[in-house]
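Complex shown without one protein chain; remaining protein chains in place.
Letters A and B mark the chains as written, and numbering starts fresh at 1 in each.
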Amino acid sequence: MKAFGELTKGIIKENPIFVMALGLCPTLAVSTSVNNAIGMGAAATFVLIGSNIVISLIKNFIPSKVRIPAYIVIIASFVTVVDMVMEAYAASLHKSLGLFIPLIVVNCIILGRAEAFASKNSVGSSILDGIGMGIGFSLALIVIATIREIIGTGKFYGMQILPCSYQPAICAILPPGAFFTIGILMALFNKWVAKKS
Amino acid sequence: MNDVVKMGLVLLIITLIASCVLAVIYQKTAPIIAKNKQLEEEKARKSVLPEADHFQEITEQKIIGQDTVHTILYYKGLDKHNRLVGYTFRCEKYGYSSNVQTMVGIDTLFNIIAIKVISQQETPGLGANCATSEFAEKFQHKTPENIMVDKDGGDIESITGATITTRAVTNSIKEKFIDIKERLIEK
Partner (left out) sequence: MEIAKLFSIIIASIFINNFVLAKFLGLCPYIGVSKKLDSAIGMGMAVIFVMTMASTITWLVYNYLLNPSTSIFGLDLTFLRTIAFILTIATLVQFVEMVIQKTAPALYKALGIFLPLITTNCAVLGVSILNINEGYNFLETIINGFSAGVGFTLVLILMAGIRERLELADIPESLKGLPISFIVAGCMALAFLGFSGLKI
């Protein structure tokens, strides 16, 4: 039961984007299409799980004064691995995510989980925490991307789903659309939470 | 003092291990990345000059200071019997929000066979439409003299809401095309 809790808390109760408002930059920047959102979600989840494992393994060897630089080096290494592997095997995805792959390093979610969770817990629960947070992040990304892609292009995952007569509201995939979408989603999320309690 | 040494040592070890791991992965992936890029270029060249079977690189040597710099000018497209069927070249210009790169295929009489936008990060839904085949078709059978955007008095119809992108593609092709035509006629 406890393990299940570690896994699911990241998805709704402590959702990194809607509840904690962490890691906003990549969320808004790459959510122009569902394809990008899945790629980014997968990359960030991999880095989260990897850095959580390594950090919880070596947490006892790191003097607490240099822990932040040490975490950053570990996270940056995983990010570089993702960057290189993605460029080699998924070149077009790598191109459309562009700058935001190296910027996973400064994604507050990852350093935040390293500091708040992996540095205090066992490897097993750190892995679960990483998976849960990764899924929460990816899901939020996919939700935002779905809304923006459908309104902005009339497509979902690259397939036309609205009738061709629909005039796409291009604004939704431009920067302002990202801000509006996340603002409205957060308001709905707040309302839903308020109603539940 | 002892503490400082220990902290430095721990950081150093972590960084060293990380660098070694990355170096190994870099060596594994770098050739794949380079090969992918090459394949992609080759594919783009084939798509704008489908008659060609293989391509031959034509470079220009320039002496800048003490270094000799080789720049690729264009590719000769040759068919299976090594007969010349046309040329391909690559051109680029800054559009609305990104550098737009286009691959162009021309026949031996200097008419455009096809073009393909190979790299762009323009506005989705507007400028990004320059990568569609409908836009590329507008350039078919054009000669360097009559490539011009409609707003500048030519007959390349601009993409709705993206005149700047259209102009970038059109002008980049025109400039390079004229340059290459002159070089080829000189020969």
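Simple rule for what comes next: a residue touches a chain if its C-beta (ideal position, glycine included) is under 8 Å from a C-beta of that chain, and two chains touch if they have at least 3 such contacts.
The structure displayed is predicted, hence computed values, not measured ones.
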Missing-chain contact among A:Leu103, A:Val123 or A:Leu162 belongs to A:Leu103
Of B:Tyr74, B:Tyr96 or B:Phe177, which sits in contact with the chain we cannot see? B:Tyr96
Filtering A:Ser51, A:Thr80 or A:Thr153 for touch with the omitted chain leaves A:Thr80
Missing-chain contacts on subunit B, rising order, are 15, 18-19, 22-23, 25-26, 96-97, 164
May I ask you to list the residues on subunit A that touch the chain which is not drawn? 21-22, 24-26, 28-29, 68-69, 72-73, 76-77, 79-80, 83-84, 99, 102-103, 105-108, 111, 171, 174-180, 182-184, 186-188, 190-191, 194
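Note that in this section only the chains that are shown with their structure count from here on.
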Taking each chain's centre as the mean of its CA atoms, how far is subunit A from subunit B in angstrom? 32
Tell me, which parts of subunit B touch subunit A in their complex? 3, 6-7, 10-11, 14-15, 18, 21-22, 25-26, 29-30, 32-33, 36-37, 40, 119, 121, 123-126
Hey, which residues of subunit A end up touching subunit B in the complex? 32-33, 61-63, 65-66, 69-70, 73-74, 76-77, 80-81, 84-85, 87-89, 91, 95, 98, 152-153, 168, 170, 173-174
